[in-house]
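Before anything else, here's the structure in question.
All protein chains but one are shown in place.
Note that the chains take the letters A and B in the order they are written out, and that residue 1 is the start of every chain.
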Amino acid sequence: MASYSGNLTQLSDLFGTADTISETEDAEFLSASEAVKKLEESWLNEMLAPELLSPQTELVDCLLEQTKNMEENLMAISKSDFRFALHRMEVERIRYVVTSYLRIRLEKIEKFLGYLLNNENKRQRNEPSLLTEDELKFAQELNSNTETHLKTLGLRHMPTNMREINTQKFITTPNRDSYVFVCVKDDAPSVLVSDGTSEGEIEVELLKNSQHLLPYRSISSLLQNNTVNLL
Amino acid sequence: MNSRFKNDIVMTFKLNGLTVRSEATKYIIGLLTPLHKDEQVQWLEKLIDVIQKQGLLNSTTVEKSHVERAAKECCQNEFDETTVLLNVISAFDVPKFVYNTERKKYLSFDAPHSINLFGDPRDKSEMFRHRYAILHQRTSRHSLFTPSVLGSGSTASQNKYQLQPIEYLLGMSTKLTNLVVLGMLTYLTEGKLHLEDMTGSVPISLKDTNFHGGLFTENCFVLGQGYFQDGVFHIEHLGMPPPEPAKITRTYFGNTNFFGGSSTSTLKVSVKLKAIEEQNPDAMMVFLSDVWLDQTRVMEKLRILFAGYCEDPPICFVLMGNFLSGTTCNTSSSHLRQLFKSLAEMIKEFPNLVEQTRFIFVPGPSDSGFCNILPRPPLAEVIRAEFVQRIPSGIFTTNPCRIQYGTKEIVVLREDILTKMCRNAINFPSDDIPQQFAKTLTSQGHLCPLPGEICPVYWPYDHALYLYPLPDVVVVGDRLGGFTAQNMDCVIFNPGPFSRNNFNFKVYIPIRSQVEDSEIGDT
């Protein structure tokens, strides 16, 4: 996986587009290769985490811009040039990662529909949302379509006091206690891990570059601020 | 720029899960280029919507023809349903549906070739099988015959019966009591009445039978309850299979358009049409039967009739045959042509009627041109040419025919069904004949449940005579006097012979489902 970003920098040198830089809202400058590496990390995290993580919308938008620019540059070159094939391959790989990332998110949204929509409703204004606007729209539409469908086919014909579904009882919540492999990027001095009993918790120290098998619940906050990565 | 637009189009289709052919793309580019960019996006979405709704795609590939059709529908959307307010469907255009017992659904019958008018011997037995299938599935769904649901109270389970096939009877040698059988009455041997269904036939005895309501003739389907002994089914109670309101039929079979016409789903549930109907609450349809055009008195009365309706033109005039008072001979067609010409001239004196009313002509049993086998094609081109020349909106249709006005379904038949049924009835009921007749028609689900010798039917076109799902109105032009009856939300009436009695006719008001008697007296 790491070789992808490596290829990209080489190609960018080839084209002289090594300094394709994009800006995020916080005025952080990401070079092309860094953006791809970050996306790959987010992609892996998303794939392995049992619940939905925060969306990396800026990354996705930035990379899509990248691919758009690259494709436009590609138009200028003849097809038989070997560089065309290599560059095209790169574009394909980036698109694959982005597509897979978004697809995994959609799958998780569909799976945990009720739970996520509940959280959205309870969320305060200043807290960041786990769903992008479009994802939220998609989730809401799916929810209402499902409800209408169940109503039309079944609930409408049932006795009067049974016509509502208590959706709260039937939603699936993500299993935050499942175990995941983590790779520690920075030192994390005090991580609380349950010691097997219902109340007891041990403090554990995680050293940089070490790998552990831990319950997701303990490291979810660390995952959010990028201290650990999932393997 | 064009290639960018083309890629956009292909991508939009791709996002909707469809692949679009290159010629279709070219066609779309041609359609949408003159528009502004936002409109382009909007129209593209709309096109894709319509293509998916039309449901004509067999695979995910969109051809140019699909796009063309969708584009046409997009433009026509507002006008489509309103122009079909009054629709006359000929008997030969009635869609044929065959009941599939496994899936318990009516599936459209797509003949590999066009249906022959004169069928094979197989078509004759198919005809009876289809009729039986309709009634069997309808009866088995009726609450009397469905097994009682677990959990229901004890009182509900008492009145349940079980439909037995005839082979069940034939297989037993002992006496069986309390049997209920659905079958067709036939004279399999001379003078001896049998009950026949798909599995076999059994001779019956009607000695002590209690006849429930209806006109029982040969070839009608009945429910018999009684006991079986010594190879003879002694019927204690004989009744008609219970009829089913159209609403219930639709809950089982969805919104398929059984009635006919260009719409794929039934128009009875169309909100738009209902709104248009309600805008015109006084709309009415005038039905006349046996309009003898060769009698001067009749023509005079017609003139009075048209003059009377000139101020307030009805939706349509339905004039049923016979159009000649005498018997058909070799000069009849030219005579008829002249008569229609004078009729057209007369109608033209009332320009209001020409503009706003439709004239529908249903041929009668002795009108020249075709022999009297149902369904009967319309009056020949030669006869109607002069009329149509003067009044192009005139409609010459088949006998029987179906008329759809807004959300109302009307079936029109000119045939002495009631007379024939009374003459051939096994048991003549003592009371209210029209009501019994109404009950018979709705229970049988067929316009003429009579044997072929009495009322011949083209076997492959038997489906044109079905009354299933039950229409709103059935107009039967019979030689007997006019009557109105109702059974299960279906109004059955006979306008009565116009030319014979006091020039009486009937007016139907769709919005109130009412029938009014009228006559033109001597003024």
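The rule is simple: a contact is a pair of C-beta atoms (placed from the backbone, for glycine too) under 8 Å apart; a residue touches a chain by one contact, two chains touch by 3 or more.
Keep this in mind: contacts and distances are computed from a predicted model.
UniProt name of the unshown chain, from "Proteasome subunit beta", "DNA replication complex GINS protein PSF1", "2-oxoisovalerate dehydrogenase subunit alpha" or "Chloroplast stem-loop binding protein of 41 kDa a, chloroplastic"?
"DNA replication complex GINS protein PSF1"
Looking at B:16, B:87 or B:372, which residue reaches the missing chain?
Considering the complete complex, B:16 is the one touching the chain left out.
For the chain that's not shown, point to the residue among B:8, B:236, B:416 or B:519 touching it.
Answering carefully, the residue with contact to the hidden chain is B:8.
Kindly state which of the options A:89, A:202 or A:231 is in contact with the chain not pictured.
A:89
Which listed residue, A:67, A:119 or A:220, touches the chain dropped from view?
Hidden-chain contact among the options goes to A:67.
Touching the absent chain: which residues on chain A qualify?
Answer for chain A: residues 60, 64, 67-68, 71, 85, 88-89, 92-93, 95-96, 98-100, 102-103, 106, 110, 134-135, 137-138, 141-142, 145-146, 149-150, 152-154, 157-159, 162, 165, 170 touch the chain left out.
In the full complex, which residues of chain B touch the absent chain?
So the residues of chain B touching the unseen chain are 3-4, 7-8, 10-12, 14-19, 21-23, 25, 49, 52-53, 57-61, 103-104, 149-153, 156, 254-255.
In this section, only the chains that are shown with their structure count from here on.
Any idea how many Å lie between the Cα centroids of chain A and chain B?
60
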